[in-house]
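The excerpt is restricted to a subset of chains, each kept in its original location.
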Amino acid sequence: MKLHTLAVAVTMGLMTTSVLASEDVAALEQRINELEQRVAQTEQVSTEANEKASSFEFHGYARSGLLINDDLNGATGTGPYMTAAGAIGAPIGRLGVEDDHYVEANLIHKRFADDGSSALFRIMLADSTETNNEWTASESQLNVRQVYSELNRLSMFSESEAFSEATFWAGKRFDRDNFDIHFFDSDIVFLSGTGAGVYDVQMSENWKANFSIYGRDFGEIDSSSTDVENYIATMNNRIGQWQVMLSGMTSADNDSRLNGAAESGVHAMFTYHGDNFFGLSEGFSKTGMLVGSGLGAELKGIGSNGDLLDDAKAVRLFSYGVTRIGDNWRLAPALMAEHSQDRLKKNDEFTWASLNFRLAQELSENFEMVYEGSLQYMDLDNSTEQASGGFYKATIAPTLKLSTSTGFFDRPELRFAVSYVDWSEDLNGYSISTEADAATMGEGGEVLFALQMETWF
Amino acid sequence: MKLHTLAVAVTMGLMTTSVLASEDVAALEQRINELEQRVAQTEQVSTEANEKASSFEFHGYARSGLLINDDLNGATGTGPYMTAAGAIGAPIGRLGVEDDHYVEANLIHKRFADDGSSALFRIMLADSTETNNEWTASESQLNVRQVYSELNRLSMFSESEAFSEATFWAGKRFDRDNFDIHFFDSDIVFLSGTGAGVYDVQMSENWKANFSIYGRDFGEIDSSSTDVENYIATMNNRIGQWQVMLSGMTSADNDSRLNGAAESGVHAMFTYHGDNFFGLSEGFSKTGMLVGSGLGAELKGIGSNGDLLDDAKAVRLFSYGVTRIGDNWRLAPALMAEHSQDRLKKNDEFTWASLNFRLAQELSENFEMVYEGSLQYMDLDNSTEQASGGFYKATIAPTLKLSTSTGFFDRPELRFAVSYVDWSEDLNGYSISTEADAATMGEGGEVLFALQMETWF
C-alpha cells in the first residue's frame, strides 16, 4: 500500500507537475504564437512604412526682415553687392545689410527601385521682394529656378568601376558642386542653366570627376529662328583634397547680338579643401584661384554674362575658414580679390579686394553676440571714368538660435543688428556702367538697424 | 524489483517530464529571445519614425467656384465688400456671393531639439484670380504672403517664469493672434507685415502678453535712399477671458509722400472671449471694441493705410457667436459697426453697421441646408457727396460635407447657393472715393447662383 501510495503519489505528483507544466507551457506557447503573429504584422507595417518606393522631401532657404536707416525710413540699395564694385561681383560682409525677402523652396520626389538604383526629381520655387507688406503680387518674382531629374547607381553600371556610383542628370539646375563663402553671400562658382551630365565618375582611386554640358541664354527669347545661347562644357575633378574645374564655352552669333562680344571663353578653378583651419586649429578652410577669358571672364556665374569682350580677362583669389577660439568664441575670416580688364569696354580695368571677419561670442546655448567687420578696396576704371578707395562696415548682432554650440551654420537665426557703413568720398556717385541712368554708390556714412530671420534646412 | 521498477519508472517519468518540460521551455525561451530582438528592432524603427528631428506640414485655405447672375453671365463686382462701404471695410455675409478663386498654401518645416526646444519655418503661397479657366498665368497673383521663423521653449529660459513657454519670431507674417468673423470674411484685427516679437510672455498667473514690432510700406519701393515705412509696436494681452491689444505707430516723412497724411497713430482693441453663447447656451461668443486715431484709424488692418489724415478717428464694435438650437439646427449671428471721420478728406464722416444671421439645418450626416440673411446700414459722406441707405441679402445653400454634426467650421464644403441682393436706390452709383473713375455700387436687385467649394486644413 505504501508502495502503491507512493507510486500514486509519485504518479500524481508527476501528473500534476506535467499537467501544470504542459498547461502553463501550452498557454505560454499560445501567447507566444499570438505574439509572433502580431510582431510579424507590426514588422511588416513598419517595414512597408520605411521601404517606401517613393518619398517626399521639403528643403529651403529663406531670409526676411526689416532694414531701417537712421532717418527711420526703410533702407534701400543695401546688401552684399551695394558697392560700385558689386556690379562686377565684389561682395562685402552680409550681416545686417540685407533688405530683401528671399525664399527658396525645394520640393523633392525620390523613387527607389529594388535593385538599389534610385531617381530624384527636384523643383525649386524662389522669390525675392523688398516690400515689407504681405500681399506681394504686384512685385512678386516667384519663379521656378530648378527643375531636373537624376538617376543614381543604375544597375547596368553595377560592374563598372567608373560608373557604379555615378549619378546621371538632365534639366535646369544649379550645379551640385557649386560652393560658397556664406559670409559674403557669394558662391565661389555658380554654374547653372539647362543641360545634362554625370557626377562622380571614378577615374582612379583618389580621383572623381563630373562631366556636364550647360546651355544659357543671352538676351530675350523670341519665336524667330535664332536665339543666342552659350553652351558650356565642364569637367569638375576632385583629386584628394584638391578640386580642379575646367570649362570651355561657345556662343555662336553672340557678336551679331552685341557688337564686339565674345563668342567663346575658357574658365578654370583650383581649390584646396582643407579639413582644418589653415593648419592652425580645428575647423575647415578653403583656398583657391579662378581664371577666365572671353565669355569665361565672368568668374562666379560661369558663362552667364554675354556682354564680355573677346579680350576680357579676369583672375580671382579666395580664402576662408572657420574655427573655434577658446570655449565660447568662433572666428570666420574670408578674403576675395579680383583683377579684370577689357571686360565690357576696351581698356577698362577693375581691381578689388574684400576682407571680412565674422566673430561669434556664445553667451548661452541659445544666445550669441555676432560681430562682423568688412573692408573692400576698389580701383575701378570703366575706360571713361576712374575711382578708387575703400568701403568699411562694422556690425554687431545679438542673435537667438536653437544651438549656439553647433556653430556658424546652425539655423534658424533670429537677430537684431546695428551696422555702420561708410566709404571713400572718391567713390560717391561712381558707377561701373557707363550708361546715363546707372545706379551709383551714393554717399556713405549711414547707420542701419535690422530685425531679421534667416534659415535653411 | 518492484521498487527498482518504480524507481526507474519514477526516474523515467521525471526524466521524461523534465526532458519534455526543458525541451518545451527551451524552445519557448528561444522563441521569446527572438521575439524580444524583433520587438526591440521594431520599437526602434517605430521610435525613430516618431522622434524625427524635423517634420513637414501642409496647411491651407481655398475657395473656388462659379458665380452666375440672372442673365446667365459671370457675376462680377460681388463679394463680402461689394457695397460702397466695403471700401472702408464694411462686410456683408459672404455666403454665395464670392466669385474669386482664392488659395493659401502653407509649407511648414519644424525642427526639434533634444532639450525640448523647437523651431518652425513657414512660407505661405497665396493666389487670387477671377477667371474660371485653368491656365491663369496672365492674371496670376501668386505671391509669397508669409515667410518667417519661430523659436519655441528655448532652454536658456527654462528656469524663467516669464519666458519658459515663450515663442520668439522674426520675418514676414500674419500675427498669430489675429482672429476673424468667418461669416463676414473679416478679421477683427489683421496685424501683418515684417518684424519680430515674442509671444506668450507669462506676466502673472492669469496674464499672458505678446510684444511685437511690425514694419509696413506705404507706396512703391524704389532704390532711392528713402522709403516711407510705418513701424508698429504692439502689446497684446490675454487676461483671463479678456484680450487687450494696444498699438502705437510712427511713419517718418509720410506727410512728404502724401500731403496731410498722418505720421503717427494709436490703436486699441478690447475683446471678451466667451466660452458659451452669450450666457444663453452652449457654443462660444466674442464681443469687443476697437478704437484708433491717425494712422491707427484703419481698425482692421492695423497700420496698413498710409492715406489716413492726422485727424482721422474711428471706433468699431463687434459681437458674434455660434450655438446649437435643438438637435439639428445651428445659429451664428454676427454684428459689426463703425463710425469714422476726417478719414481721407477733412470733414468726411462714415457710419455703417452690418448684421448677419447664418443658420444651418442638418438633414443628414453629410447634407445640410444653410441660410443666410444679411443687412447693412450705411450713412456715407466723403466730404463732397452723401448717400445713405441699406443693403439686403438672402441666401439659401444646400451643402455637402463630411460631418454636419461637427458644426459650422467643418470643411471641405461643396455647395450650391442662390442669393438675392438689393439695396437702397440712394446708394446707386455712390463711391467713397472721390476720384473720377472710382468703382461704384451700380444698381441692385440681382439673383446670384453659385457652385462652390471651400476648405481649410
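All chains are identified by letter, namely A and B, in their written order; residue positions are counted from 1 within each chain.
Definition applied: a contact is a pair of C-beta atoms (placed from the backbone, for glycine too) under 8 Å apart; a residue touches a chain by one contact, two chains touch by 3 or more.
Everything numeric here is computed off the predicted structure, so don't read it as measured data.
> Please give the number of copies in the complete assembly; 2 of them are in place here.
Identical chains making up the full complex: 3 copies.
Keep in mind that, in the parts below, only the chains that are shown with their structure count from here on.
> Roughly how many whole angstrom separate the Cα centroids of subunit A and subunit B?
Averaging C-alpha atoms per chain gives centres 35 Å apart.
> Would you pull the subunit B residues touching subunit A in the complex into a rising list?
Interface residues on subunit B, with respect to subunit A: 2-3, 6, 9-10, 13-14, 17, 20-21, 24-25, 28, 31-32, 35, 38-39, 41-42, 45-46, 49, 54, 56, 107, 109, 111, 113, 115, 117-119, 121, 123, 125-126, 128, 141-149, 151, 154-157, 168-174, 192-196, 213, 215-217, 221-229, 231, 250, 252-253, 304.
> Applying the document's contact rule, which stretches of subunit A touch subunit B when the two form their complex?
Contact set of subunit A toward subunit B: 3, 6-7, 10-11, 14, 17-18, 21-22, 25, 28-29, 32, 35-36, 39, 42-43, 46-47, 49-50, 56-58, 60, 62, 64-66, 68-69, 71-77, 101, 103, 105, 125, 127, 129-137, 139-140, 142, 364-367, 400-403, 412, 414-416, 439, 442, 451-455, 457.
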